[in-house]
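Here we show just some of the chains, and they stay where they sit in the whole.
Think of it as A, B and C in the order they're written, each chain with its own count starting at 1.
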Amino acid sequence: MASRQVELEGHIIDSGMMGTCFGIIMDMGGSFEVEEFRIGRHETEESYARLVVEADDPDHLQSIIHELHQNGANPSDPEDARLEPAPADQVVPKGFYSTTNHPTDIRVDGEWLPVENIEMDCAVIVERDGDGPRAYTEVLNAIEEGDTVVTGEAGIRVRPPERPRGRDGAFGFMQGGVSSERPSETTISNIAEAIAETKAKDGKVLAVCGPALIHSGAREDFARLVREGYVDMLSTGNGFAVHDLERDLYGTSLGMDTESLDHPRKGHKHHIYTISEVIRAGGIEAAIEEGLVDSGVMYECVRNDAPYVIAGSIRDDGPLPETITDAVEAQNAIRGQAHEADLVLMLSTLLHSVAVGNCLPSTTKTVCVDINPATVTQLLDRGSAQAVGMVTDIGTFVPMLAEHLFDER
Amino acid sequence: MASRQVELEGHIIDSGMMGTCFGIIMDMGGSFEVEEFRIGRHETEESYARLVVEADDPDHLQSIIHELHQNGANPSDPEDARLEPAPADQVVPKGFYSTTNHPTDIRVDGEWLPVENIEMDCAVIVERDGDGPRAYTEVLNAIEEGDTVVTGEAGIRVRPPERPRGRDGAFGFMQGGVSSERPSETTISNIAEAIAETKAKDGKVLAVCGPALIHSGAREDFARLVREGYVDMLSTGNGFAVHDLERDLYGTSLGMDTESLDHPRKGHKHHIYTISEVIRAGGIEAAIEEGLVDSGVMYECVRNDAPYVIAGSIRDDGPLPETITDAVEAQNAIRGQAHEADLVLMLSTLLHSVAVGNCLPSTTKTVCVDINPATVTQLLDRGSAQAVGMVTDIGTFVPMLAEHLFDER
Amino acid sequence: MASRQVELEGHIIDSGMMGTCFGIIMDMGGSFEVEEFRIGRHETEESYARLVVEADDPDHLQSIIHELHQNGANPSDPEDARLEPAPADQVVPKGFYSTTNHPTDIRVDGEWLPVENIEMDCAVIVERDGDGPRAYTEVLNAIEEGDTVVTGEAGIRVRPPERPRGRDGAFGFMQGGVSSERPSETTISNIAEAIAETKAKDGKVLAVCGPALIHSGAREDFARLVREGYVDMLSTGNGFAVHDLERDLYGTSLGMDTESLDHPRKGHKHHIYTISEVIRAGGIEAAIEEGLVDSGVMYECVRNDAPYVIAGSIRDDGPLPETITDAVEAQNAIRGQAHEADLVLMLSTLLHSVAVGNCLPSTTKTVCVDINPATVTQLLDRGSAQAVGMVTDIGTFVPMLAEHLFDER
């Protein structure tokens, strides 16, 4: 038999953390004894518990401790984190620690260091330079031979965010995840408020957009959100950008009013034409510069210095010159955006939302909107404690959101 | 071998009717020869084709002729329809003719009589009284012993509506069935126009509503549509009515603003309380009369003489006194509404939409709105040539529809 | 300020009950102090907590106490339940207690009485006769003037089932609700095991079936499950029964092999013919008696004395003579089945599954299978702690289930 002492601290009962930890031990075939337990007498007071966890053998114990750990229970006999050099480029040492997306500390030389740029499924590298040690996440493909990688479970502290309480915060309405039973307009007005609040604090809003936003007729309202500064960054794919540009280039030249309903059978040809024309011009910015393109989402991003990342995919036509075709390079660009964002709007795209979501810490506010409940659920599941999902039509959501934001000023 | 001559007339090529008929013959293992074919030289000119259909034996031939028939091809050697008495209550004679939802004529005494109140899966009864014969549909459970029922395929003419052409008509936008690729706001504005047009011609609008309409916060806007006369009749279930009344009775008494987000855990109790209170008052109308209820959809229906049918189901609580618990009786009430309607809005309910749809001729304009594409597809499939489906959020659809209707005036 | 003492007992931490209760108090704007807390030192030991809950006023307090109550926390100063006579038929006294689907006790004359036939959204009636008092649920529409109805929150004890622990029980695999990430075949084999176990203990299996079961080709395998005694009772609708009978009556007479793919365009007519033929014969049992029907699910039910309930709905054709067209009467028949069942299989029907689910206590094992994840989620949400959902194709599920059951013997 092997045993280890672990501690839980904070709102461990009402956040469900303690119940989860008890459940993990039982589900994984271990046992436990509660050595000390102090309950917060009021809802503002924190609680504390110390348990001894037992398992059949050290390996079994370690796997339980590991799970407890990912859920906020920390060994009470903190040691320094174990550090081992990466044996080769893109190879981690055996037993490397794989991150969650929760705020995490690493114990180095008896001190707890916060891990910079936390995101899930990464290694933690500890770097020692003149200014003392620092710890940061690194994805597998960026690890270099000799990088000092955290291994094992010791000396690591994870702090999952607690479920927001009460109805005060901007995201108070988001407590219950996805719901199709909630009044749509009130939910949209709450999202508008969360955006306005983020902007009021000079926070940054990142929008992750799929082509349905354009198809569903929400392009003009969304472009206005960029123009008026409610969207600071755009993360999207080649399809979205081409559809947006196509509306500009062919929306009126063939006598079709983009306000009216399209002749869908024209779609394919314009699509390729648009890409070819933009390539001819030398790219999106050049096309805007020369006056070829003068409206739409990409136009507003360029004109208003809202940085955009267009990530390539195997289903793209073209692609546009600005599209980053290498998946690893594109992920790095997305990672940069994700780390800067204070609020993320995921609008009708599963692929790009997952890619962005993979890079987000669990503390970043996230709103996910899709007409397919499976998409919303999948995104929230990987998710952050501060994510809210809304199952609705992007073609009605964006106009209503814009109305609420512009009316609120 | 058996053979029979059939004719097709009208826009038989561009409506796809001729292709469909050729396909049926081949799929069912028959063969055909085209004896005469006159094509409309212009798009306004009708075409005509006469074929001889052959099959292995008379039974096989009859089954092919039957299918052709349901798709608009008629035997060119019209005989009078065969008529046989129903052998017992609720029992049809062998080989009885089961209707489509398309306009249909029956040949009696050498004359073609239009079938009254056409709807699908019914028998056709021919009644001879002083004013000459008339033909009408009858559902199985209403057939009485001795009713004169049409049997076989002879003497029956079906006229499936042709696909609407061009962009002129109110429902021109509806040509392609369901699409999630269409601009949402433009589609909603087109639906608003179709409603306005129907009202301008003194037509009647029937709304078929599910409880999601209330949950999603669209209650006030929908109630206004009733109040302002855009909705003439309501077909719904016990759940919808109770939720609507519950908002009135408990929406504010417990300090909750119905504009805000609900405490969902209160739901069940209020639901039963509402039913009990309404029963105590003697029903919905009595509750309105005594001032217990003074807002909402049911309130506006009663105040504005918009007839409503509340059909019961096995998942109901209560039910309310006005709920028709017998399925056959409820169907008859629904049938009456369906036959009077010129435009039907099916809003977020599969059960009630199917029930209403079963009673509609294929010539009645139908709009089906649901967030679940499977529901929309299922309804359009049974459906009418003039049905349009929209996959969207009822909680954003109704407010936008109301805005378009009220702005249009 | 108003306050009240409540107690929690059992596996209140790992089942999440304590966290839930703390959350409720905070969400509803109350506050609390923990007076006593004894934690189970081992996973087999129960815990105990006593809190004082405070709120602004007695009404506010009562609404919090009520919620706590529904979630397993009981006032520690038990009084007898308050009893009031129903003022009229189908009308409850003000403040009546509306049940959950969890095991519940009522305190009468200082003794706790278990509530018989517990199901949710009912009133509790206390009846005093010669053998001492008894308590049972009653639906709103069955309440009669003068019935003694429980009101308020006092003297009521609710015991929500705890989340099953470990991997031992038959339903151990069901802990996490719906999952599409689980191996399909293993899940089916676990369901087979749960059925076999139920039968081994002389338990009763109730199958709730939708017409997709027949369409998807699973009829023969399902009929065999009835024949071999794995399904004891059937709860279904008119559509299912007609489709099942139609396969028997028209599956071969028109030269179609029911093993092969159907000519779908024949469907409608056979449907009505089938109903008419069965009516002519005098009903399903008469049709089997006279040899008209000699295979299929309804046939096996009749031959093997497996009671069935065919509940009517407004979308039915016909209906068949055995179909109960009155919703209230049908609910009562369904209620009888639900109360007898030890395991319920809900197979591809939302309407009937909800109707049955409404009558089930939270202690009845329930398996819900549907290809639409929304249906599965909706059923589990209303649901029981012992429900498991599986998103799969009923047309492959039933054959695989049958294979596992027949192989296991």
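Here is the rule we use: a residue touches a chain if its C-beta (ideal position, glycine included) is under 8 Å from a C-beta of that chain, and two chains touch if they have at least 3 such contacts.
A quick note: this is a predicted structure, and the numbers were derived from the prediction, not measured.
The complex is a homo-oligomer: every protein chain shares one sequence, and counting across the whole structure file gives 4 copies, of which 3 are shown.
Please note the rule applied: only the chains that are shown with their structure count from here on.
A summary of chain positions shows that the Cα centroid lying nearest the centre of all protein Cα atoms is that of chain C.
Relative to chain A, the most remote chain by averaged C-alpha coordinates is B. Of all residue numbers seen at the chain A-chain C contact, over half occur in both copies; the interface is built from largely matching residues.
Chain B and chain C, compared by their mean Cα positions, are separated by 33 Å. Look at where the CA atoms of chain A average out and do the same for chain C: the two points lie 38 Å apart. Multi-chain contact residues of chain A (touching two or more other chains) are absent. Listed in rising order, the residues of chain B touching chain C in the complex are 24, 27-28, 63, 66-67, 70, 87-88, 90-92, 96, 98, 120-121, 139-141, 254, 263, 265-266, 268-269, 271-273, 275-276, 279-280, 311-319, 325-328, 330-331, 334, 351-352, 354-355, 358, 372, 374. Only residues 173, 176, 180-188, 190, 212, 215-218, 259-262, 264, 371, 391-397, 399-400 of chain A touch chain B when the two sit together in their complex.
Of all the residues in chain A, the ones that touch chain C in their complex are 13-16, 18-19, 22-23, 25-27, 29, 31-34, 37, 39-43, 49, 163, 165-167, 175, 373-374.
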